[in-house]
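In this view, the complex is presented without one of its protein chains, the others remaining in place.
Chain naming follows the written order as A and B, and within any one chain the residues start at number 1.
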Amino acid sequence: MTSTDVLDVRAKAQREKRRRRIASIIYIAIGITLFFVAWILLSLEVSPWHYDIPPPFGAVGPFQDILNGVWGLFQEEGAIAHFWHNLGYSQDMKIKFVHACPDLHPSNVNNPFRQVVSSLMGWKYTSETAALTGGPLPVPIGQLPDYCYGYATHLVVTIIRILLGAAFGTIAGLAIGLSSLVFPKVAQVFTPVASFFGTAPIFIAAPFFVIWFGVEVPIMTTIGLVTFYTTLLMYFFSRRAAENIPVGIVESALTLGGTPRSIFRWVYLPGTVPEIAGGFRIALAGAWGLGVLVEVLGIQVGGGHLIDIWRFLIGQLQAPSALVALITFYGVLAVVVDALLLVIIRYLTRWSEAGRRLGL
Amino acid sequence: MSRVVSFEGLWCVFEHRSGQLVNALHDVNFEVQPGEFVCVVGRSGHGKTTLLRVLAGLQPPTAGQTRLGEQVVEGPGADRAMVFQQDTVFPWLHVRENVEFGLRALKVDDEERKRTTAHWLEAVGLTDFADSWPRELSGGMRKRVALASAMAVGSDVILMDEPFGSLDYFTRRNLHDVLLDLWEETQKTIFFVTHDIEEALILADRVILLAEGKLVDDIRVDLPRPRDEDVRASTGAVDITKTILAHLGITEEEATQV
Partner (left out) sequence: MSLTRLLRILFWVGWVAWFFVSALLVLAVSTVSPLGDWRFEEGELHLTWLFIFLWAVLFWAYTFILRFRASIATVRKIGKAIRGLPQRIGRAAKANPLFFITWAVLLVGWQITSYIAPKGTLEHPLVPGFDYIIYNALYRLSGNWDLFGGFSLGGLTVLFGELAPFPAIEGAESRTWTAVFLALGFHSFMTLSRLVAGLGVGLIAGLVTGLALPYWSALRQISWAPFNFLRMIPLLAAIPWMQFALGVDLRATTLFIGFGVWVMLVVATMNAVANVPDRYIESARTLGASRLRTYLKVIVPGAMPELRTALLLAGGLGWSLTIAAEFLGFPTGLGFMAAAAVQETNTARLVIVAIVVAFYSLLTFYLLNQLFNRMVSWMPQRTSGTTDISKVAGAAGAAGRAGDQLHE
């Protein structure tokens, strides 16, 4: 064996690696294709679930229609098509009185934070709307700007609420969880309470939020519940993460002259990041469903309200399309946010084996 | 029934993440007669474990081949049972089931299997612990279980990859005696990887020295057994130690010069 042979070995290894990577991409593509094939098959007229499951893209009947489905992405009956048609302004939504213009609420007119958010989200904040908001709510339906009749504003509102709730909850949960490392009394007080509320299904807390905040401050219902849930989860994850730090490391830090503060800053804080980050992913994944469902229970603006509307119109032909489209949207959203999180977590925990293994 | 183990022009090239190529094995050629006790000695990262994994069939070589008699090694099999450096006793099986594991795979009939298992548990002195969970045993006892499982499948060749590295001195000495007794009784070929020269002197018929993947020396250890302190202090033993140290020392000097 000579040096050229060795180079050969290297080329072979690289070919092998590339082959494996291409194979895994092909497998994933096959998986996605099969997923859609199954969906299309379930939505065919021969399927017993024909009335419950709309086709993913456009009208899909027998074979020619399957082909047609590829180009018929924006035809009326498909789930994706339905979503696309109702995203901006839609006559349909206007007929059903489904509108969402949170920036029209009187309390928001003089709120600079809200104005910034509204402009970022492309909500027009004109003198016309300002004049409208001067009057008592609800604003007469016919006078709302067109962009109020569509899914987009509802969905954006819900996403922002859930993310805000998750952010508040994470801050609170980590504050309590990590401070309990330095002050053990905090843990003695908080753990029994948290484990009681944590083991009861979180959804049982939702009605309290609906009754307490649903009428007066509807925005607090979603944010409050998501905050509550995230606080509990993040408290547990931060505790468990700290418990998994080997005792030797902490003791060695103590013998090196560590003070509670320096141990907290340089041992606990970085050492717990991988598990806390993994916990945050779990918490956020749960928060989507929770945030949306609490809105189904009776909030007038938000993605959950859309589901609620279609729930009552369930007899209509469009309803399955609408429901499936909205559910799929939340699923895709969760995947996208999760993927973004994964990139950030990978960077934060590049020193850790567990961090690199996250998400396969 | 026992067969000659031969390594023929064995190369093993790994690619580091940085793209750098490392020769874990560099043209290794040698033969081992049936019933020999061979110790493979070298510094860590110099190809000892790779050699053993190639023989076990866990690692395909880049070039060359390994043979047992006429048969070329192509994958792992019960004719070359291996005892690992880490704890590989299955924690979810009782001690007895651990020893039976290989026999069940070989589809040995019940009576034969029970007899063999009892025999090997007796041989390693664990009869009283046959129905314990591995977690209830000490590290040294778990190694005995691993040894018994490897012996029980009836392979011609036993491969041991620094098996006693993580144990304390006394346990290790005790296990050396157990292993030598078993070897004398069964006359199996044993490959024993170690970085401990004293261990090699106690156990080996023959020491294979590896440095940077190359076979640098092949030393016969013709000391009388049992190799107690006196034997190991004799001139012959000291000479062998010196030879080994010289080989390893030279490479160290080379490393510092570069």
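Structure notes:
Definition applied: a contact is a pair of C-beta atoms (placed from the backbone, for glycine too) under 8 Å apart; a residue touches a chain by one contact, two chains touch by 3 or more.
These numbers come from a predicted model, not from an experiment.
Between the chain not shown and the residues A:Val9, A:Ile276 or A:Ile307, the one that touches is A:Ile307. The chain not shown here is touched by just one of B:Gly42, B:Pro61, B:Gly102 or B:Gly213, and that residue is B:Gly102.
Take subunit B: the residues that touch the chain left off the picture are 56-58, 75-82, 84, 86-88, 90-93, 101-102, 104-106, 133-135, 146, 149-150, 153, 159. Listed for subunit A, the residues touching the missing chain in the whole complex are 23-24, 27-28, 30-32, 34-35, 49, 52-53, 180-185, 187-189, 192-193, 196, 199-205, 207-208, 210-212, 239, 242-247, 250-251, 254, 257-261, 263, 285, 288-290, 292-293, 296-298, 304, 307-308, 310-311, 314, 319-320, 323-324, 326-328, 330-331, 334-335, 338, 357, 360.
One rule holds in what follows: only the chains that are shown with their structure count from here on.
Centroids built from CA atoms put subunit B at 54 Å from subunit A.
Against subunit B, in their complex, subunit A makes its touches with residues 1, 5-6, 9-10, 13. The touching residues of subunit B, counted against subunit A in their complex, run 9, 11, 13, 15, 21, 27, 62-63.
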